[in-house]
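Apart from one protein chain that is not included, each protein chain of the complex appears where it belongs.
Should a chain be cited, it is by its letter among A, B and C, assigned in written order, with residues numbered from 1 in that chain.
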Amino acid sequence: MHENVTRDDFPYWMEIEVRWGDMDPQGHVNNAVYFTYCESARISLVGEIGIRGRTAGPHGPVLVSTSCDFKREVVYPATLDIGVRVEEIGQRSFAMRYGLFLRGTGQLVAVATSVNAWVDYTEGKSIPLPAEVREALGRYK
Amino acid sequence: MHENVTRDDFPYWMEIEVRWGDMDPQGHVNNAVYFTYCESARISLVGEIGIRGRTAGPHGPVLVSTSCDFKREVVYPATLDIGVRVEEIGQRSFAMRYGLFLRGTGQLVAVATSVNAWVDYTEGKSIPLPAEVREALGRYK
Amino acid sequence: MHENVTRDDFPYWMEIEVRWGDMDPQGHVNNAVYFTYCESARISLVGEIGIRGRTAGPHGPVLVSTSCDFKREVVYPATLDIGVRVEEIGQRSFAMRYGLFLRGTGQLVAVATSVNAWVDYTEGKSIPLPAEVREALGRYK
Partner (left out) sequence: MHENVTRDDFPYWMEIEVRWGDMDPQGHVNNAVYFTYCESARISLVGEIGIRGRTAGPHGPVLVSTSCDFKREVVYPATLDIGVRVEEIGQRSFAMRYGLFLRGTGQLVAVATSVNAWVDYTEGKSIPLPAEVREALGRYK
(Lines give C-alpha, C1' and ligand atoms only; values in the text may rest on other atoms or scores of the structure.)
Protein backbone atom coordinates (compact mmCIF):
# COMPACT_ATOMS: atom_id res chain seq x y z
CA MET A 1 0.00 0.00 0.00
CA HIS A 2 3.03 2.29 0.18
CA GLU A 3 4.12 1.34 -3.31
CA ASN A 4 4.06 4.92 -4.42
CA VAL A 5 6.21 6.35 -1.65
CA THR A 6 9.10 8.27 -3.21
CA ARG A 7 11.83 10.57 -1.99
CA ASP A 8 9.77 13.54 -3.18
CA ASP A 9 7.31 12.91 -0.36
CA PHE A 10 9.74 14.02 2.32
CA PRO A 11 10.93 17.55 3.11
CA TYR A 12 13.34 16.63 5.95
CA TRP A 13 16.25 14.21 5.66
CA MET A 14 18.70 12.49 7.93
CA GLU A 15 21.42 9.96 7.23
CA ILE A 16 21.78 6.81 9.32
CA GLU A 17 24.85 4.63 9.31
CA VAL A 18 23.82 1.01 9.88
CA ARG A 19 25.92 -0.65 12.60
CA TRP A 20 26.92 -4.29 12.46
CA GLY A 21 25.32 -4.66 15.88
CA ASP A 22 21.95 -3.51 14.49
CA MET A 23 21.61 -6.93 12.89
CA ASP A 24 20.03 -9.94 14.55
CA PRO A 25 20.57 -13.70 14.14
CA GLN A 26 18.73 -13.56 10.82
CA GLY A 27 21.63 -11.53 9.45
CA HIS A 28 19.65 -8.35 8.75
CA VAL A 29 18.73 -5.23 10.66
CA ASN A 30 16.38 -6.15 13.49
CA ASN A 31 12.83 -4.83 13.35
CA ALA A 32 13.09 -2.90 16.61
CA VAL A 33 16.12 -0.99 15.32
CA TYR A 34 14.03 0.63 12.55
CA PHE A 35 12.17 2.39 15.35
CA THR A 36 15.46 3.65 16.74
CA TYR A 37 16.33 4.97 13.29
CA CYS A 38 12.98 6.79 13.08
CA GLU A 39 13.44 8.09 16.63
CA SER A 40 16.80 9.54 15.57
CA ALA A 41 15.17 11.30 12.62
CA ARG A 42 12.22 12.53 14.70
CA ILE A 43 14.46 13.90 17.45
CA SER A 44 16.68 15.53 14.89
CA LEU A 45 13.69 17.24 13.26
CA VAL A 46 11.99 18.36 16.48
CA GLY A 47 15.35 19.53 17.78
CA GLU A 48 15.74 21.69 14.70
CA ILE A 49 12.31 23.15 15.38
CA GLY A 50 13.32 23.84 18.96
CA ILE A 51 11.13 21.19 20.64
CA ARG A 52 13.12 19.51 23.39
CA GLY A 53 11.10 17.03 25.36
CA ARG A 54 10.63 16.44 29.03
CA THR A 55 14.10 17.16 30.24
CA ALA A 56 13.80 20.72 28.98
CA GLY A 57 10.40 22.08 29.89
CA PRO A 58 7.01 21.55 31.54
CA HIS A 59 5.28 20.33 28.38
CA GLY A 60 6.21 18.67 25.13
CA PRO A 61 5.74 15.62 22.92
CA VAL A 62 5.06 12.07 24.10
CA LEU A 63 5.02 9.17 21.66
CA VAL A 64 1.55 7.64 21.49
CA SER A 65 1.90 5.14 18.69
CA THR A 66 4.27 4.05 15.97
CA SER A 67 4.28 1.54 13.14
CA CYS A 68 6.59 0.26 10.44
CA ASP A 69 6.10 -1.59 7.15
CA PHE A 70 9.25 -3.47 6.14
CA LYS A 71 9.87 -3.46 2.39
CA ARG A 72 13.38 -4.87 1.97
CA GLU A 73 15.82 -6.28 4.42
CA VAL A 74 18.86 -4.17 5.24
CA VAL A 75 22.25 -5.76 5.70
CA TYR A 76 25.42 -4.20 7.10
CA PRO A 77 27.33 -2.41 5.64
CA ALA A 78 24.73 0.11 4.53
CA THR A 79 23.77 3.73 4.93
CA LEU A 80 20.17 4.87 4.91
CA ASP A 81 18.54 8.15 4.07
CA ILE A 82 15.49 8.72 6.26
CA GLY A 83 12.94 11.19 4.97
CA VAL A 84 10.39 12.68 7.36
CA ARG A 85 7.16 14.48 6.69
CA VAL A 86 4.69 15.96 9.16
CA GLU A 87 1.53 14.21 8.08
CA GLU A 88 -1.06 15.78 10.29
CA ILE A 89 -1.25 18.50 12.93
CA GLY A 90 -4.16 17.97 15.30
CA GLN A 91 -5.37 19.93 18.29
CA ARG A 92 -3.29 17.98 20.79
CA SER A 93 -1.10 15.77 18.66
CA PHE A 94 0.84 15.50 15.43
CA ALA A 95 1.61 12.62 13.10
CA MET A 96 4.78 11.97 11.12
CA ARG A 97 5.62 9.69 8.24
CA TYR A 98 9.07 8.27 7.52
CA GLY A 99 10.54 6.85 4.35
CA LEU A 100 13.74 4.82 4.73
CA PHE A 101 15.80 4.49 1.56
CA LEU A 102 19.17 3.05 0.68
CA ARG A 103 21.47 6.06 0.54
CA GLY A 104 21.28 8.06 -2.61
CA THR A 105 18.70 5.79 -4.23
CA GLY A 106 14.94 5.52 -4.59
CA GLN A 107 15.06 2.01 -3.10
CA LEU A 108 12.57 2.07 -0.28
CA VAL A 109 13.39 -0.27 2.62
CA ALA A 110 10.64 0.76 5.05
CA VAL A 111 7.80 3.18 5.64
CA ALA A 112 6.98 4.16 9.21
CA THR A 113 4.59 6.40 11.09
CA SER A 114 4.40 7.98 14.51
CA VAL A 115 1.88 9.97 16.52
CA ASN A 116 2.95 12.24 19.35
CA ALA A 117 0.59 13.82 21.85
CA TRP A 118 1.45 17.21 23.33
CA VAL A 119 1.58 16.66 27.07
CA ASP A 120 1.80 18.68 30.25
CA TYR A 121 4.44 16.54 31.93
CA THR A 122 3.50 17.59 35.45
CA GLU A 123 -0.19 16.86 35.03
CA GLY A 124 0.44 13.90 32.77
CA LYS A 125 -2.27 14.87 30.32
CA SER A 126 -2.50 16.15 26.80
CA ILE A 127 -2.89 19.86 26.14
CA PRO A 128 -3.28 21.89 22.94
CA LEU A 129 -0.22 22.27 20.73
CA PRO A 130 1.34 25.72 21.26
CA ALA A 131 0.85 28.00 18.26
CA GLU A 132 4.58 28.27 17.54
CA VAL A 133 4.92 24.48 17.52
CA ARG A 134 2.02 24.18 15.07
CA GLU A 135 3.60 26.77 12.87
CA ALA A 136 7.04 25.13 13.00
CA LEU A 137 5.68 21.66 12.29
CA GLY A 138 3.68 23.11 9.43
CA ARG A 139 6.88 23.87 7.56
CA TYR A 140 7.53 20.11 7.21
CA LYS A 141 4.14 19.10 5.82
CA MET B 1 -9.48 2.50 20.35
CA HIS B 2 -8.04 -0.37 22.36
CA GLU B 3 -9.86 0.69 25.50
CA ASN B 4 -11.56 -2.64 25.78
CA VAL B 5 -8.47 -4.82 25.55
CA THR B 6 -8.37 -7.18 28.52
CA ARG B 7 -6.34 -10.16 29.60
CA ASP B 8 -9.18 -12.43 28.46
CA ASP B 9 -8.35 -11.55 24.85
CA PHE B 10 -5.08 -13.48 24.89
CA PRO B 11 -4.58 -17.26 24.92
CA TYR B 12 -0.76 -17.25 25.07
CA TRP B 13 1.34 -15.56 27.75
CA MET B 14 4.93 -14.72 28.38
CA GLU B 15 6.61 -12.84 31.19
CA ILE B 16 9.17 -10.11 30.49
CA GLU B 17 11.50 -8.70 33.09
CA VAL B 18 12.17 -5.03 32.34
CA ARG B 19 15.88 -4.23 32.43
CA TRP B 20 17.22 -0.90 33.68
CA GLY B 21 18.97 -0.58 30.34
CA ASP B 22 15.63 -0.75 28.51
CA MET B 23 14.99 2.82 29.63
CA ASP B 24 16.01 5.91 27.72
CA PRO B 25 16.90 9.45 28.82
CA GLN B 26 13.24 10.13 29.49
CA GLY B 27 13.44 7.64 32.34
CA HIS B 28 10.99 5.12 30.92
CA VAL B 29 11.18 2.08 28.66
CA ASN B 30 12.14 3.23 25.17
CA ASN B 31 9.58 2.78 22.39
CA ALA B 32 11.82 0.48 20.31
CA VAL B 33 12.17 -1.92 23.24
CA TYR B 34 8.44 -2.70 23.21
CA PHE B 35 9.05 -4.28 19.81
CA THR B 36 11.81 -6.40 21.32
CA TYR B 37 9.36 -7.50 24.02
CA CYS B 38 6.78 -8.47 21.38
CA GLU B 39 9.47 -10.22 19.35
CA SER B 40 10.33 -12.28 22.43
CA ALA B 41 6.71 -13.28 22.85
CA ARG B 42 6.24 -14.00 19.14
CA ILE B 43 9.36 -16.14 18.95
CA SER B 44 8.35 -17.97 22.09
CA LEU B 45 4.93 -18.75 20.64
CA VAL B 46 6.11 -19.79 17.18
CA GLY B 47 8.85 -21.85 18.81
CA GLU B 48 6.22 -23.68 20.80
CA ILE B 49 4.37 -24.38 17.58
CA GLY B 50 7.56 -25.68 16.00
CA ILE B 51 8.15 -22.80 13.57
CA ARG B 52 11.83 -21.92 13.56
CA GLY B 53 12.72 -19.26 11.03
CA ARG B 54 15.38 -18.97 8.41
CA THR B 55 18.23 -20.59 10.24
CA ALA B 56 16.29 -23.84 10.41
CA GLY B 57 14.64 -24.48 7.08
CA PRO B 58 13.98 -23.37 3.50
CA HIS B 59 10.79 -21.45 4.30
CA GLY B 60 9.24 -19.71 7.24
CA PRO B 61 7.96 -16.41 8.63
CA VAL B 62 9.27 -12.95 7.76
CA LEU B 63 8.06 -9.86 9.59
CA VAL B 64 6.20 -7.57 7.21
CA SER B 65 4.84 -4.91 9.52
CA THR B 66 4.43 -4.11 13.17
CA SER B 67 2.83 -1.37 15.26
CA CYS B 68 2.43 -0.37 18.88
CA ASP B 69 0.06 1.90 20.79
CA PHE B 70 1.60 3.10 24.05
CA LYS B 71 -0.91 3.37 26.89
CA ARG B 72 1.21 3.96 30.00
CA GLU B 73 4.88 4.49 30.48
CA VAL B 74 6.83 1.65 32.06
CA VAL B 75 9.59 2.35 34.55
CA TYR B 76 12.19 -0.07 35.94
CA PRO B 77 11.81 -2.08 38.11
CA ALA B 78 8.81 -3.79 36.53
CA THR B 79 7.70 -7.11 35.14
CA LEU B 80 5.28 -7.36 32.26
CA ASP B 81 2.89 -10.06 31.17
CA ILE B 82 2.60 -10.16 27.40
CA GLY B 83 -0.46 -11.80 25.98
CA VAL B 84 -0.52 -12.91 22.35
CA ARG B 85 -3.38 -13.81 20.08
CA VAL B 86 -3.30 -14.96 16.47
CA GLU B 87 -5.61 -12.39 14.93
CA GLU B 88 -5.81 -13.58 11.35
CA ILE B 89 -4.54 -16.46 9.26
CA GLY B 90 -4.34 -15.53 5.59
CA GLN B 91 -3.24 -17.48 2.53
CA ARG B 92 0.38 -16.36 2.78
CA SER B 93 0.57 -14.47 6.05
CA PHE B 94 -0.68 -14.32 9.61
CA ALA B 95 -1.34 -11.44 12.00
CA MET B 96 -0.82 -11.34 15.74
CA ARG B 97 -1.99 -8.99 18.47
CA TYR B 98 -0.15 -8.36 21.73
CA GLY B 99 -1.38 -6.98 25.03
CA LEU B 100 1.29 -5.80 27.46
CA PHE B 101 0.17 -5.60 31.07
CA LEU B 102 1.85 -4.90 34.38
CA ARG B 103 2.42 -8.33 35.91
CA GLY B 104 -0.58 -9.88 37.51
CA THR B 105 -2.83 -6.90 36.82
CA GLY B 106 -5.28 -5.71 34.19
CA GLN B 107 -3.26 -2.50 33.74
CA LEU B 108 -2.61 -2.31 30.03
CA VAL B 109 0.65 -0.58 29.10
CA ALA B 110 0.63 -1.19 25.34
CA VAL B 111 -1.19 -2.94 22.51
CA ALA B 112 0.84 -4.09 19.53
CA THR B 113 0.32 -5.91 16.25
CA SER B 114 2.47 -7.77 13.76
CA VAL B 115 2.05 -9.33 10.35
CA ASN B 116 4.34 -12.10 9.12
CA ALA B 117 4.47 -13.36 5.55
CA TRP B 118 5.34 -16.99 4.89
CA VAL B 119 8.42 -16.90 2.69
CA ASP B 120 10.52 -19.25 0.61
CA TYR B 121 13.89 -17.98 1.85
CA THR B 122 15.79 -19.15 -1.22
CA GLU B 123 13.43 -17.55 -3.71
CA GLY B 124 12.76 -14.61 -1.44
CA LYS B 125 9.04 -14.63 -2.09
CA SER B 126 5.90 -15.42 -0.20
CA ILE B 127 4.29 -18.84 -0.50
CA PRO B 128 1.13 -20.36 1.00
CA LEU B 129 1.20 -21.19 4.69
CA PRO B 130 1.71 -24.94 5.17
CA ALA B 131 -1.41 -26.72 6.44
CA GLU B 132 0.22 -27.76 9.72
CA VAL B 133 1.28 -24.17 10.42
CA ARG B 134 -2.26 -22.93 9.76
CA GLU B 135 -3.61 -25.56 12.07
CA ALA B 136 -1.08 -24.80 14.82
CA LEU B 137 -1.63 -21.05 14.62
CA GLY B 138 -5.36 -21.66 14.72
CA ARG B 139 -5.04 -22.94 18.26
CA TYR B 140 -4.07 -19.42 19.41
CA LYS B 141 -6.91 -17.48 17.80
CA MET C 1 42.91 -17.13 34.44
CA HIS C 2 39.43 -17.29 35.91
CA GLU C 3 39.38 -21.06 35.72
CA ASN C 4 38.73 -21.33 39.41
CA VAL C 5 35.74 -19.03 39.57
CA THR C 6 32.85 -20.88 41.17
CA ARG C 7 29.39 -20.03 42.43
CA ASP C 8 30.74 -19.97 45.95
CA ASP C 9 32.62 -16.78 45.15
CA PHE C 10 29.47 -14.70 44.95
CA PRO C 11 27.20 -13.57 47.79
CA TYR C 12 24.60 -11.77 45.66
CA TRP C 13 22.59 -13.32 42.83
CA MET C 14 20.29 -12.22 40.09
CA GLU C 15 18.58 -14.15 37.32
CA ILE C 16 18.65 -12.92 33.72
CA GLU C 17 16.38 -14.23 31.01
CA VAL C 18 18.22 -14.15 27.68
CA ARG C 19 16.13 -12.52 24.96
CA TRP C 20 16.23 -13.66 21.35
CA GLY C 21 17.08 -10.08 20.44
CA ASP C 22 20.22 -10.22 22.61
CA MET C 23 21.82 -12.34 19.90
CA ASP C 24 23.78 -10.97 16.96
CA PRO C 25 24.36 -12.27 13.43
CA GLN C 26 26.77 -14.85 14.83
CA GLY C 27 23.80 -16.52 16.49
CA HIS C 28 24.93 -15.97 20.07
CA VAL C 29 24.53 -13.29 22.71
CA ASN C 30 26.38 -10.17 21.57
CA ASN C 31 29.39 -9.07 23.63
CA ALA C 32 27.90 -5.67 24.51
CA VAL C 33 24.83 -7.34 26.01
CA TYR C 34 26.93 -9.03 28.71
CA PHE C 35 27.60 -5.53 30.02
CA THR C 36 23.86 -4.86 30.11
CA TYR C 37 23.43 -8.07 32.09
CA CYS C 38 26.10 -6.97 34.58
CA GLU C 39 24.55 -3.51 34.75
CA SER C 40 21.24 -5.13 35.68
CA ALA C 41 22.91 -7.09 38.46
CA ARG C 42 24.88 -4.07 39.69
CA ILE C 43 21.82 -1.81 39.76
CA SER C 44 19.85 -4.50 41.51
CA LEU C 45 22.53 -4.86 44.18
CA VAL C 46 23.11 -1.13 44.75
CA GLY C 47 19.34 -0.59 44.76
CA GLU C 48 19.06 -3.15 47.53
CA ILE C 49 21.72 -1.26 49.45
CA GLY C 50 19.80 1.97 48.94
CA ILE C 51 22.21 3.60 46.47
CA ARG C 52 20.22 5.26 43.73
CA GLY C 53 22.38 7.18 41.28
CA ARG C 54 22.20 10.62 39.84
CA THR C 55 18.49 10.95 39.45
CA ALA C 56 18.04 10.58 43.19
CA GLY C 57 20.65 12.67 44.96
CA PRO C 58 23.62 15.03 44.74
CA HIS C 59 26.26 12.31 44.82
CA GLY C 60 26.54 8.66 43.92
CA PRO C 61 28.32 6.08 41.77
CA VAL C 62 29.69 6.64 38.27
CA LEU C 63 31.05 3.76 36.21
CA VAL C 64 34.76 4.25 35.58
CA SER C 65 35.73 1.01 33.90
CA THR C 66 34.39 -2.42 33.10
CA SER C 67 35.68 -5.60 31.51
CA CYS C 68 34.45 -9.04 30.54
CA ASP C 69 36.11 -12.37 29.78
CA PHE C 70 33.92 -14.57 27.62
CA LYS C 71 34.14 -18.27 28.49
CA ARG C 72 31.33 -19.91 26.53
CA GLU C 73 28.88 -18.57 24.02
CA VAL C 74 25.29 -18.21 25.13
CA VAL C 75 22.45 -19.04 22.77
CA TYR C 76 18.75 -18.28 23.19
CA PRO C 77 16.78 -19.80 24.86
CA ALA C 78 18.76 -19.60 28.09
CA THR C 79 18.58 -18.23 31.58
CA LEU C 80 21.65 -17.00 33.42
CA ASP C 81 22.46 -16.68 37.09
CA ILE C 82 24.68 -13.67 37.68
CA GLY C 83 26.66 -13.68 40.89
CA VAL C 84 28.13 -10.42 42.20
CA ARG C 85 30.82 -9.78 44.76
CA VAL C 86 32.18 -6.48 46.02
CA GLU C 87 35.86 -6.98 45.33
CA GLU C 88 37.36 -3.84 46.77
CA ILE C 89 36.22 -0.79 48.66
CA GLY C 90 38.58 2.14 48.15
CA GLN C 91 38.55 5.70 49.45
CA ARG C 92 36.59 7.06 46.52
CA SER C 93 35.61 4.00 44.51
CA PHE C 94 34.55 0.38 44.72
CA ALA C 95 35.13 -2.62 42.47
CA MET C 96 32.78 -5.48 41.72
CA ARG C 97 33.23 -8.89 40.16
CA TYR C 98 30.55 -10.82 38.30
CA GLY C 99 30.24 -14.49 37.50
CA LEU C 100 27.73 -15.43 34.80
CA PHE C 101 26.58 -19.05 34.91
CA LEU C 102 23.99 -21.09 33.06
CA ARG C 103 21.05 -21.26 35.43
CA GLY C 104 21.35 -23.72 38.19
CA THR C 105 24.73 -24.99 37.04
CA GLY C 106 28.40 -24.36 37.69
CA GLN C 107 28.94 -23.71 33.97
CA LEU C 108 30.66 -20.35 33.82
CA VAL C 109 29.90 -18.35 30.68
CA ALA C 110 31.67 -15.12 31.58
CA VAL C 111 33.55 -13.28 34.30
CA ALA C 112 33.26 -9.51 34.43
CA THR C 113 34.49 -6.61 36.55
CA SER C 114 33.50 -3.03 37.15
CA VAL C 115 34.87 -0.03 39.02
CA ASN C 116 32.63 2.81 40.16
CA ALA C 117 33.87 6.13 41.49
CA TRP C 118 31.81 7.98 44.07
CA VAL C 119 31.04 11.34 42.53
CA ASP C 120 29.60 14.69 43.51
CA TYR C 121 27.34 15.07 40.48
CA THR C 122 27.17 18.86 40.72
CA GLU C 123 30.90 19.35 40.93
CA GLY C 124 31.60 16.42 38.64
CA LYS C 125 34.41 15.08 40.78
CA SER C 126 35.04 12.11 42.99
CA ILE C 127 34.54 12.36 46.74
CA PRO C 128 35.04 9.88 49.59
CA LEU C 129 32.55 7.04 49.87
CA PRO C 130 30.03 7.80 52.64
CA ALA C 131 30.50 5.60 55.71
CA GLU C 132 27.08 3.95 55.34
CA VAL C 133 27.82 3.05 51.72
CA ARG C 134 31.15 1.50 52.73
CA GLU C 135 29.41 -0.46 55.38
CA ALA C 136 26.62 -1.65 53.10
CA LEU C 137 29.00 -2.65 50.31
CA GLY C 138 31.09 -4.48 52.87
CA ARG C 139 28.28 -6.94 53.40
CA TYR C 140 28.80 -8.24 49.84
CA LYS C 141 32.55 -8.83 49.98
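Here is the rule we use: contacts are C-beta pairs under 8 Å (C-beta built on N, C-alpha and C of every residue); 3 or more make two chains touch, one makes a residue touch a chain.
Just so it is clear, the structure is predicted and the values come from calculations on it, not from any experiment.
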* To do: Using the definition of touch stated at the top, determine which of A:T36, A:S67, A:S93 or A:S114 touches the missing chain.
  => A:T36
* With the full complex in mind, choose from C:S67, C:Q91 or C:T105 the residue touching the hidden chain. => C:S67
* **Among B:P11, B:G27 or B:P58, the residue in touch with the chain that has been omitted** => B:G27
* To do: Name, in rising order, the residues on chain B that touch the hidden chain in the full complex.
  => 20-21, 23-27, 30, 32
* To do: Name, in rising order, the residues on chain C that touch the hidden chain in the full complex.
  => 25-26, 30-33, 35-36, 39, 53-55, 63-70
* Structure fact -> Absent-chain interface residues of chain A come out as 16-17, 19-21, 27, 36, 39-40, 43, 47, 55, 77
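The rule we apply is simple: only the chains that are shown with their structure count from here on.
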* Asked: Taking each chain's centre as the mean position of its Cα atoms, how many Å separate chain A from chain C?
  -> 35
* To do: Could you put a whole-Å number on the gap between the CA centroids of chain A and chain B?
  => 22
* What is the distance in Å between the mean C-alpha positions of chain B and chain C? -> 30
* **For chain C, residues that touch 2 or more chains besides their own** => 20-21, 27
